[in-house]
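The structure's right below; bear with me while I get my questions together.
Removed: one protein chain of the complex. Kept in place: all other protein chains.
For reference, chains read A and B in written order, and residue numbers begin at 1 within each chain.
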Amino acid sequence: MSALTRTALGLGLAFLYAPILVLVAYSFNASALVTVWGGFSTRWYATLIADGPLIAAAWTSLKVALASAAIATGLGTLAALALERHGRFAGRGLFTGLVYAPMVMPEVITGLSLLLLFVGIGLDRGLFAIVVAHATFGTGFVAVIVAARLRGLDRSLEEAAADLGAAPARVFASVTLPLIAPSVAAGFLLAFTLSLDDLVIASFVAGPGATTLPMRLYSQVRLGVNPEINAASTLLLATAGVLVLTATWLTGRRTVA
Amino acid sequence: MTRSRLLDALVRLPPWLWLSAFFLVPFAITLKISLSEAATAMPPYLPVLDWKGGLEGWSTFLEALHFQNYETLAGDALYRDAALSSLAFAGTATAILAGVGTALAYAMARAPSRWQPLLVALVVVPFWTSFLIRVYAWIAILKPEGLLNAALLRLGLIPAPLEILNTQGAVLIGLVYAYLPFMVLPLYAVMSRLDPTLREAAADLGAGPTRVFWTVTLPLSAAGLRAGALLCFIPMCGEFIIPDLLGGSDTLMLGRVLWSEFFSNRDWPLASAVAVVLLVLVVGPIVLFRGDARKAGAEAAR
């Protein structure tokens, strides 16, 4: 590896990780000041556990993330199957756009327009609205991951199953699904983390009734750097890290193909 | 045949319905409300369509629609500036990302192959971690008494702390930082799949490493670069968190304007008009690179 390559990799990864490492380090800082190292301490984690509203917000986020990721996984898998396995159909272009556009759509637009819909049809803002909103943009991400796997899958496996007398439903259950299962699981994890992470869309559709963890964190972050937020962030980062490793392991696992 | 056609339809029906209801229809509503006027009611806009009024209800409804919100947007320098500076921020950050992302992706693709999965994972991990928190982390680094200034002062490079936080520079740093994985991953995906014999053939024909990069590697990575630019530029145009946390009160971006019209001024119709304008701004690039958009998403998620 050339010196140039090493330098580029080193600088790039340092840029990506320095802020995160700083955050984690200062979550263990005994001092409340960011620039002063007051020794190792877990006092901010103790404060965190005692912070009732924050814990409540975390529970809300968890419930929303689980529910929305489950819906997004179902819809996204169906969308991927429609795009990769169920041929050409009228409106395919629009369908493709609908599946993938929510991923790049600026969140303020998605959030505002969903809110206007909910108000227009008289749906109460709150937990349910957040679940619907998160499921909508999670669908695209799940579809992308599952579609990539389906594209890489040898279609003759499914054809062989059909040739051996399996009806479409059995082909799907006995061949396709087991082969795409890791990517479906990875899609679920991604939809889950994205939901856990979302501030903007949730802020629009949550209304006064429900507060998610990012909303709670945001209201405190606006007031400046706060060691308790550092502690909360560290826990969130650790959670995300575990989820990424799981997802990487799932998608990287070699299945028969 | 018919049975399988029925099955195909059943497979795509749920996503069709869901996405139409919760993605397509909301845009139509947003467009409609952007043509309404604000009111102190719930919902806080007029007119509200009276479904039971029949044809007459429709015509009164249509007559009450107007373009005043767009006139406000066009007439007020604040909104014009916000739109222009959104484009400027997103454009500048995308250009910086193209350079930084190309360097990093190329280095990854040239690293020993047994390291590459690890390097990809290292780039992906931040993408999975909380966006809010990653942006927040920069406050502690960039603020006047923050770590960057402390380090620079200690090294004697600057006489007094630099004012970085709450400036345009801080917003650019935040944008580049937060969107780097979106640029690197599609570029890497293309670069790592480039046939290495093409580089060898170029060297064999007398091209030095620099010429090989500019005449072979980069042109063949153009699809990845376009995809990355698309994935970064569009969401950055509507970015709210980064300008809000890192930019000063004078940092204008459409996402932030929309947010404050909605939450602070409770002017839903005007916020809707901002959303429509933003949508038009970002739809341009999507149409331009339509073929790449889907691939871009696929590469990024991988």
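Heads up, the rule we're going with is that a residue touches a chain if its C-beta (ideal position, glycine included) is under 8 Å from a C-beta of that chain, and two chains touch if they have at least 3 such contacts.
The rule is short, and it goes like this: contacts and distances are computed from a predicted model.
Participant: Which one, "Ubiquinone/menaquinone biosynthesis C-methyltransferase UbiE", "Acetyl-CoA C-acetyltransferase", "Spermidine/putrescine import ATP-binding protein PotA" or "Cytochrome P450", is the UniProt name for the chain you do not see?
Facilitator: Cross-referencing UniProt, the chain left out corresponds to "Spermidine/putrescine import ATP-binding protein PotA".
Participant: For the chain omitted from this view, which of the shown chains does it touch?
Facilitator: B
Participant: Which residue among B:L118, B:L198 or B:V280 touches the omitted chain?
Facilitator: In the complete complex, the chain left out is touched by residue B:L198.
Participant: Per the definition of touch given earlier, which of B:G99, B:P117 or B:P219 contacts the omitted chain?
Facilitator: In the full complex, the listed residue that touches the missing chain is B:P219.
Participant: Using the touch definition up top, pick the residue from B:L7, B:L87 or B:A207 that touches the left-out chain.
Facilitator: B:A207
Participant: Determine and list the subunit B residues touching the chain excluded from the picture.
Facilitator: Counting over the whole complex, subunit B touches the hidden chain at residues 195, 197-198, 200-208, 211-212, 215-216, 219-220.
Here is the rule we go by: only the chains that are shown with their structure count from here on.
Participant: Could you please specify the touching residues of subunit B with respect to subunit A in the complex?
Facilitator: Interface residues on subunit B, with respect to subunit A: 3-4, 7-9, 11-12, 14-16, 18-20, 22-27, 29-30, 33, 43, 100, 103-104, 106-108, 110-112, 117, 119, 121-126, 128-134, 136-141, 143, 145-147, 150, 177, 180-181, 184, 230-231, 234-235, 237-241, 244-245, 254-255, 258-259, 262-263, 268, 271-272, 275, 278-279, 282, 286, 293-294, 297-298, 300-302.
Participant: Taking the complex as given, what residues does subunit A use to touch subunit B?
Facilitator: 1-2, 4-6, 8-9, 12-13, 15-20, 22-23, 26, 34-35, 74-76, 78-79, 81-82, 85-87, 89, 95-96, 98-110, 112-114, 116-117, 119-120, 132-133, 135-136, 139-141, 143-145, 147-148, 168, 190, 193, 196-197, 199-200, 203-204, 214, 217-218, 221-222, 224-225, 229, 233, 236-237, 240-241, 243-245, 247-248, 251-252
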